[in-house]
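Just passing along the structure, written as C-alpha cells.
With one protein chain withheld, the remaining protein chains of the complex are depicted in position.
Right, subunit A next:
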Amino acid sequence: MNNVIVFPVIVPLLTGILLIFLKERVGVQRVLSAAGLFLSTGIALFLVRQVPAEGIQTLAAGNWPAPFGIVFVADMFAVLLILTTHLVGLACLFFSFRGIGEGRERHYYYPLFLFLVGGVCGAFLTGDAFNLFVFFEVLLIASYALIALGGTRRQLRESLKYVVVNVVSSTLFLISLGFLYAVTGTLNMADLSVKVADSGQPGVLTALSVLFLVVFAIKAALFPLYFWLPDSYAAPPTPVAALFAGLLTKVGVYAIFRFFTLIFVNDTPFTHTMILIFAAVTMVIGVIGAVGSENVKHILAYNVISAVGLILTGLGFYNDAGVTGAVLYLVHDMIIKACLFLLGGVIVGIAGTEKLAHMGGLIKKHPQLGWLFFTAAMSLAGIPPLSGFVGKVLLLQGGIQASSYWVVGLSLLVSLLILFSVMRIFIYGVWGEERFPAGKKMRGDGALLAPAAFLVVLSVAIGLGAEGVYPYISLAGEQLMDPSLYIESVNVKE
C-alpha cells in the first residue's frame, strides 16, 4: 500500500474541481492551477526517486486485493511519463497565462486543463483495463471541451471530426474489453497477463490483441488510422495544441506498450511484426505529410504522426535496446513536440499566417524565438548533443539486434526528412526578407517564450545528462521486458 502514487492524479483533478467555484476570478485561477501543478510535479519527482529505490509501487484502491479491486501500479515507465506530463503541463500552463486570452480563461479553461492532466496521469498509473478506459474518457472529454472552447468556425468544424473519431474508437475499446472479459474473466492487467499466458494464446486472443491494437492505433494516430490528427491539432489555440501534441497521442502509445509488453506477449512473431510494419509505414507516411505541407501547423502535426511510428518501431523490435530506446524517445518526444507547437504558435501569431510562403525574416526582430526554434528542430531530428539523439541511437541498436535492417534504414531516412521538414519552417519563416506587416509587435513576447525555453533547456539537459537519465530509462525498459516483475508487485490472489 502506498497512497502517494495516486496523488499525481488526485491533485490536478481536485484543483480543477476547486477552480470551478472561482469562474470569474481569473487571477486566483492562475495562481491555484500553477500551485496545484507544482505540487503534483513535486510528488511525481518524489516517485521517480522512490521507484528505483523500492521497486514497483502499487495501491489497491478501496483496500480490495488485486484481481477484485482496482490497482494503481507505478512502475518506472509510468512514473517517468507522469513526470514528463507534469513538466509539459507546466510549460503549457505558463504559456496559457499570456497566450490563451481572458475570454477562454473565464470559461473553465483551467479546470479542463487540469482534468486533462489528471486523466493522462490516471491512464498511465492504472493497473486495470477498464479503469484505463475510464481515464481515457476523462482525458478525452476534457480534450473535447478544450478543442472547441472559444467557438471559432474552424475549431467547431475540427472538433466535430475529432469527437466522432474518438467516440467510435472509445466504443470499439469498450466492445473489445467486453470480449476480453468474456474470454479471460478478468480485467486486472496483471491477472490478464497470467491468464493469457496460461491459456497458451488461442486464436481468439490474437484476434483480440489486434482489436486492441486498432483501438489504440486510432488514439495514437498510427497508419492507417491517423487521418483525423493533422486538422484537429491545427485548429485549437497554441497552448491547447501543444498540450495535445505532447500528451494525447502518447497515451495511446503508452497503452499499446502496456498491452503488448504485459498481456499479449505470447504470439510475438505475429503481433509484434505487425506493429513493426505499421509503425514503419506510419513513420514514412507522417514524414511525407510533413515534407509535403506548406502550413506550419500541419508540418508539426505530421511530425507527431511520424514520431509515433518511430517510437512503436522500438516495440516492434521487442528487445531491451529497442524498448529502452522507445521509452527515452517517448519522453523526449513529449517534451519537444509540446515545445515545437508552442514555438510554432508564436511564429504563426507574429506572422499572422500559417502559410510558409507568406513568412520570412523573423530572426531580425525575434532572434531568441528563431534560435529556440532552431535548437528544438535540431533536437527533434536527433542531432547529437540533444535529447533526440540518444533515444534514436538505442532504437537503431534495437533494430540491428532484431536484424530489421530495412526499418533501421528507413528510420535514418525519415530522420533526414524530419530535419528537412522543420528546417523548411526555419529557412522560410525565420530567414530571408522581412515580410511581416511593418511595426507589428508581439505583446508579452518574453512571457510566451519562457515556457518553450524551459522545454528546450529540458531537452538539452536530457541530451547532455544522458548518463544520469539512462539508469532510470533502462530500469523502465527492464520492467517492461519482464512482465513477471509487474505481476509480482501486484500480487494477484486467486
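To be clear about the criterion, a contact is a pair of C-beta atoms (placed from the backbone, for glycine too) under 8 Å apart; a residue touches a chain by one contact, two chains touch by 3 or more; residues count from 1.
Definition applied: contacts and distances are computed from a predicted model.
Undergrad: Choose one: "Nitrogenase protein alpha chain", "Na(+)/H(+) antiporter subunit B", "Quinol:cytochrome c oxidoreductase membrane protein" or "Type I-C CRISPR-associated protein Cas7/Csd2". The correct choice is the protein name in UniProt for the chain not shown.
TA: According to UniProt, the chain not displayed is called "Na(+)/H(+) antiporter subunit B".
Undergrad: In the full complex, which of A:14, A:214 or A:393 touches the chain missing from this view?
TA: Missing-chain contact among the listed residues: A:14.
Undergrad: Looking at A:62, A:200 or A:269, which residue reaches the missing chain?
TA: In the full complex, the listed residue that touches the missing chain is A:62.
Undergrad: Counting contacts across the full complex, list the positions on subunit A that touch the omitted chain.
TA: So the residues of subunit A touching the unseen chain are 1, 3, 6, 10, 13-14, 17-18, 20-21, 23, 59-63, 72.
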